[in-house]
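Every protein chain of the complex appears in place save one, which is left out.
Labels run A, B and C following the written order; every chain starts at residue 1.
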């Protein structure tokens, strides 16, 4: 079998060696609490502020507009709950889409229980929202629009610039869950008119459990975690020093060679897509053919179920993911696949291969080879495929 | 000057080498997302569950009663907001004390704005709450009592068993902020009848940015961070794998030799207290003389101000902390020192030396020697001391 | 997540396939829910002399089908009727709680195939009076 082939980079990524090297001294040498005034403490404070600056620079934000959190989910919760509660005198209506991450959707459900109204925008077969539907949805009670930058399952990139222009015209805050986009796509929060943006380091070769929320200066938002005076009094808790330093290093690395990296990834991605579509029948590509994340491949194999596909791939040393219900312990397949119009039985046969910096062309070839075998084997076992062959 | 002397272990601690060694593979080798079903993912899932089990065991909790968070502040916010909102049909009254950490106090202020009533119990000169006052404060609207296990500034340990007995008798949930206690004091959540307990790994030689909330089975609580199905659907976010593993290792180490370690620390602590009280005049010990954290020393030097004391100590290579206003950028000295009845001017002269596993007797001797010099020097500059000498 | 037995039966499922001239065929499950099991029985003198299956579903669905066929092969109809979902799960050294419905599906596939046999041959099988092959197995979780 040889080396393990990791094609689930949208789920998480390994911490790059350069990132880990940067982090290490902060565990047990430069371990001072950034709030402490002695030298060991102010050294830590400096490290936090330099990290904040690095992240701000990449996004063209101001340094003081970056707030560290424990990851994408906290950032999403903070953005939504924080803006909702701080602006409830202005209105109680929030607009989002049907294909957001659960970090957004479940938070919206919570806000609904607290008296907020939520509109969930539809998406088309490629996963794109409809800008006209968005415009029509805005009322004088709308306080926030939250549309993800790029979808974690099907990779579709939304027309963020247009969304934020509409939000700005109507004087509504615009938040984007950019957890899958930061580190992978060029983002300028000013050019794109973004008010709040969520990110998470482990999606771009930084450590797990650290993220940030960009909050444009002047945006009215309550804290989610109150307490100490950290993060300009807006997010309490002793700073996760090594992870903050690691996140900054990781984002720097990600944007250092973004264009070359992405060119390579897109080539790999398109090769993988092409080979799958050519060599296997009854398969369809999910997500937008062009406006998609550089590393994202998402396909549905009819007549087979995703979990057995993943287990079979794992047996060959290949890590991937699926939107099948069986992989999550829930009964429903992925809400994203249903939202783009897939029938349940086809959604169950979905496979996401998300490519990253460490994947090679040889791996792509190997994976396709194995996929052909596995799909054939599972279909041979499938009573659904049998019917097709018999022409029923 | 020689080695840096770190006596601010209540602020944070270095990650122990054994802990870091345990963490390292999880950054870039065993980096799978615990929610993924392939082997790299289930390996991670196992690591999380084994860690949870280790922590549960130490506290005599059930494994599924331990929920990982990003630290003490998140745990405090979750406990208070989560219980408050989930039980608001039962009542809107919360009881806490005046000497809680800001993670509790500022969350209570937030809850007050959301319509909850908060009672802040007084403390005596040693920082102990009054159990009779507690009993009288409970009404039929009381839903939660939150009393810290041990105070972070003056080290006083509260009569937790009695507090929880009162809470239980009245059918009120009991939360304790045990951030300073876990890893330092034996805690049995069942014997002590604790319903919710906050902890933070960086206070016991684990990494920063990771903590946990113990939630007794059956306690009604809303999530603070909604989203993915992690942590039994109660705390969303990709698990901070290396830190979770590190926290578990750190807590194991802490309780392996707790009694011997504490005997050593208490000896050091008492030596430090004795020498300070004997060699410097106009000084008083803050906190309880006996019921205090093994490593906590907190004294007030009259006529001098804490920040200049800390800077002077730092110049000698000694890290410590103070409850002076000037160290926090606020105008008020520590609310804890004021609550135990210290006048402002004396509270400004407070010094906390918190001892840890790496401090030695030689360090204690050196620190006292330097303290004598520094206090004398600062007093020689102080117009307040001048008046005393002149008998004014 | 899965026991070694489950993985073994997933990797090398026993009795996969169809029986051309089956005496009883049962199909349970629902593609909407991501699992369909189809079971073929060859019965002689009240004894299940051959059994095959086809399954669309997750790893534990495939393993449960495989194990169920192994258990009933060579057994009498009465013995096969006594095979519960628990027996299938236990024979697999257990299933994760969220996957127990797969073993229920396997039990139902057996019963469904036996029902088909009983109807075709116009006989009564004790225990199948109230059996409803279209019952939603996910309720059993």
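Methods note: contacts are C-beta pairs under 8 Å (C-beta built on N, C-alpha and C of every residue); 3 or more make two chains touch, one makes a residue touch a chain.
Values in this document were obtained by computation on a predicted structure and should not be read as measured data.
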Among the options B:287, B:333 or B:356, the absent chain makes contact with B:333
In the complete complex, the non-displayed chain touches which residues of chain B?
303-308, 311, 315, 324-326, 329, 331, 333, 343-345, 348, 380-386
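The rule is simple: only the chains that are shown with their structure count from here on.
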Once you find the CA centre of chain B and the CA centre of chain C, what distance in Å lies between them?
57
I'd like the Å distance between the centres of chain A and chain B, where a centre is the mean of that chain's Cα atoms.
34
Gap in Å, rounded to a whole number, between the CA centres of chain C and chain A:
40
Flagged in chain A as touching 2+ other chains are 307, 311, 329
